[in-house]
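A short write-up of the structure that comes next.
For this depiction, one protein chain was excluded, whereas all remaining protein chains were kept in their positions.
This part shows subunit A:
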Amino acid sequence: MGFLTYLINGLSLGSVYAIIALGYTMVYGIAKMLNFAHGDVIMIGAYLVFMTMTGSGMPVVVSIVISIICCTALGMLIEKVAYKPLRKATNLAVLITAIGVSYFLQNMALLIFGSNPISFTSVITWQGITLAGGQLKITGVTIITIITCLIIMVALMWFVKNTKPGQAMRAVSEDRDAATLMGINVNGTISLTFAIGSGLAAIAGALLCSSYPVLTPYTGSMPGIKAFTAAVFGGIGSIPGALIGGLLLGIIENLAKAYISSQLADAIVFAVLIIVLLVKPTGILGKQTKEKV
């Protein structure tokens, strides 16, 4: 029974990683850049939910919708101000800018919200279910997190496959110049990608802080790094890869904590990552891209 409990905890943590990893993977797949500020958009999203829900007493759904709208706008704004002018610059310049944006958001949050930790009220009030005569308790937030993650994943895959903007995304990711020649609005498509990624960050923020109820301006940074790892693990650029990478990372982390050592959990997670990348350098579902001559 212990094993099942740890597995479910791992799935829950992994689902949050997976939703965050989606933001990394989509932006990388389409704009070919690592948006390190993604973790901090999650933190902003969580603060927005906290302020509207606990601070102003709005219903949960309304506050999450407000948070999604604001984060979407924030994501597009970041893209427009910080990344778009560097579209033609080297990858390294964009990477450093992304790190800069990440620190900017953290310090902004420090100024606005202060650095005192806030105990986050869960957005999910459902207590969850008890199985096997009280031995196995699955919390409501765990179940909702896993289900939300699956719904988002399926919806995104459908969107990318079957809609016009989704097709445009795939085209831009395949070959940006050719897509421009075919009349695809590349800037618009990249903007849309940031909008979707940041909107998902708001959901991830609410779920992350509901499971692990402490909110500070640094809340997003470590899960951000872990989710980035998950995206690389699953194969960066691949949507199902983010799901698999996130879930595996969460499960490995929790099982390592439970059965090997709670001190070594992080070291074990990254050791597994190194082994996977040695065997399969593009990650589990990553595509081998041929160098164009």
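We adopt the following convention: contacts are C-beta pairs under 8 Å (C-beta built on N, C-alpha and C of every residue); 3 or more make two chains touch, one makes a residue touch a chain; residues count from 1.
The rule is short, and it goes like this: contacts and distances are computed from a predicted model.
Undergrad: Missing chain's UniProt protein name, "Paraquat-inducible protein A", "Inner-membrane translocator", "Amino acid ABC transporter substrate-binding protein" or "Protein kinase"?
TA: From the choices "Paraquat-inducible protein A", "Inner-membrane translocator", "Amino acid ABC transporter substrate-binding protein" or "Protein kinase", the unshown chain carries the UniProt name "Amino acid ABC transporter substrate-binding protein".
Undergrad: Which residue from A:173, A:238 or A:254 sits in contact with the chain not drawn here?
TA: Once the missing chain is taken into account, the touching residue is A:254.
Undergrad: Looking at the whole complex, which of A:32, A:87, A:137 or A:280 touches the chain that is not displayed?
TA: A:137
Undergrad: For the full complex, which residue in A:49, A:71, A:105 or A:118 touches the chain that was left out?
TA: Of the listed residues, the one touching the omitted chain is A:118.
Undergrad: Have a look at A:62, A:99 or A:112 and name the one touching the chain we're not showing.
TA: A:99
Undergrad: Contact with the hidden chain only, please: which subunit A residues?
TA: 1-2, 5-6, 9, 13, 36, 50, 54, 95, 99, 102-103, 110, 114-121, 137, 139, 141, 211-214, 216, 219, 221-222, 225, 254, 257-258, 262-263, 265-266
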